[in-house]
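One chain of protein is taken out of this complex; the other chains stay put.
Now for chain A:
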Amino acid sequence: MPLPSSTVYRRAAGHFRRSFRRSISTSPPEEYDVVIVGGGPAGLALASALGSSQLVRESLRVALVEASDLSKVLDWTPAAGTFSNRASSLTNKSQTFLKDIGAWNYVDEERTCPIQDMQVWDGVSDARIDFSASLLGLGSPGQGMARMTENLNLQRVQILDKLKVQTIERPEGSGDWPLVHLDNGGILRSRLLVGADGFNSPVRSFAKISSYGWAYDTQAIVATMFHSPRGAFMGPNTTAFQRFLPTGPIAFLPLSPIASSLVWSTKPPLATALIASGPVVLGSMINAAFRLPDVSMRYLNGIVLDAHASGNPVTASQIQAEIAWRERSHGIDETSAYTSIIDVGKQGIPPADAELLPPLVTSLQPGTVASFPLRFNHTDSYLGEGQGSRTVLVGDAAHTVHPLAGQGLNLGLADVECLSRCIQNALLQGGDVGWWITLTTVKIQLRRFAGSRTALVPYGQERYFENHKIMSVMDKLHKLYSTSFEPVVWARSVGLEVVNELDSVKAALMMQASGKRLEDASPWDIGANVVESLAAATDTARVVGTGVSGMLGAVLQGALKAVGNASSQSKH
């Protein structure tokens, strides 16, 4: 029955009045000193770092806003023996930081795995470099960060989870302090707004910080792989393997004696086809990708792609037959470590070259196969200015990096460490922690040495260039190894092999980190410095130059892995 129109009108008007009244008579904004948007690793680590400082606890009111239910993260109880596909290698620096802020206590070290050895080789030439000086704590960040939330609860940071940020604004009369509107009607007025809200950061859009970058024509496949344990004559499963194929690097990162993490960067259509072909085919292809010569990999990739395009994905028996045939044609005999037909590692004395290769993948943990596109992205600045002042970005909101070695998390943690240090320094001097950040950082960038404008600028300054160096190195590495152009392959391979023979050079590269102990050093800094100084060199002998930076790329790749975790070391 239709209602009389006047009733409709009155109801509508009443509704309008009500909603209007609600919007103008909202409760006064709650005042905070720091509002962190985003409860991912970077946001939680920042909240935890701020909460662990007595100085901050006494003088600042900190809130963390997260849309999802953090209690789920808190209650994360993974079944023993299964692993999240989102594993990261934590550098020692990151680990020290997590220990300093008390978060490491909540990391289940049983579920982390040190890397004691690192094998990196060229997919085209098989030039190889290995690093065994060291260890590297490898854990699942989900887990580390999940435990961190317990820590947060202890530290009286106001956690506002299950709440979405609706809008961020800076109305007249609030000074330059941003107002964060939550979807429950609450309003937070914040001295400093921290965007830890990931790649599509709303805080970044509010602050109108532009970013630049490009999508690599690359998709990363991740999965948790199961394999047989290393045999009695081989070391423990503590070696990371990475092979640079022209389609992208494939990496094998140990998680436990029988489980390891996969990061396979490859062309998007191939990634789609591989995943669509099912876990058994993917497993066989992983094994092949570490073993077969590039020419055969190209052939196998073609088969997978064609079958996928035709609508009949390749079957496990088809691909295994193809692999067996390719092996025979390359003269790989079935007692060699390079065969993926028989798991030679399982029985008796392993072949001589078994240590050069990862164990054979027997299955993939259900539900862990996933893929994501790779991007290079860097904001123009980490600090908002003008209408977006009192805003700062950390982690993926500020930069997205090629995940050659899970560096994204480490960069984010380093951001957080630097930002919390800057905040504490500013507090000591009675500074306004939000104001000092409000800086025209675009100009800082352009006038790197001459014109920075603030006291908290250390954050913008320190982190921006550090991150950019590392990101550029990753980018150059990616591009360098994406080619099979002969002279480049030759040069990068010779470089790699020469360095591999020169232990003193390797050691020097690793030790160089500004007189610090090896385990304190950030190998990325070393590598980045080296690559940077190379970049400054002339264009003469470009091929050789490329080769050398390729070699250094590989060296620093290894050096990263070289950083160890003393506590794990003592355990092993």
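As a working rule, a contact is a pair of C-beta atoms (placed from the backbone, for glycine too) under 8 Å apart; a residue touches a chain by one contact, two chains touch by 3 or more; residues count from 1.
Just so it is clear, contacts and distances are computed from a predicted model.
A.B. asks: Considering only the chain that is not displayed, what protein name does its UniProt record carry among "MMS19 nucleotide excision repair protein", "ER membrane protein complex subunit 1", "Ubiquinone biosynthesis O-methyltransferase, mitochondrial" or "UBC core domain-containing protein"?
C.D. replies: Checked against "MMS19 nucleotide excision repair protein", "ER membrane protein complex subunit 1", "Ubiquinone biosynthesis O-methyltransferase, mitochondrial" or "UBC core domain-containing protein": the hidden chain maps to "Ubiquinone biosynthesis O-methyltransferase, mitochondrial".
A.B. asks: Tell me which residue among A:R191, A:R230 or A:R291 touches the hidden chain in the full complex.
C.D. replies: A:R191
A.B. asks: If I consider the whole complex, including the chain that's not displayed, which of A:D100, A:D176 or A:D217 touches that chain?
C.D. replies: Missing-chain contact among the listed residues: A:D176.
A.B. asks: For the chain left off this view, which of A:S27, A:N200 or A:Q429 is in contact with it?
C.D. replies: Selected residue, touching the omitted chain: A:Q429.
A.B. asks: Touching the absent chain: which residues on chain A qualify?
C.D. replies: Its contact residues with the unshown chain are 31, 54-55, 58-59, 174-177, 191, 425-432, 435, 438-440, 443, 449-455, 457.
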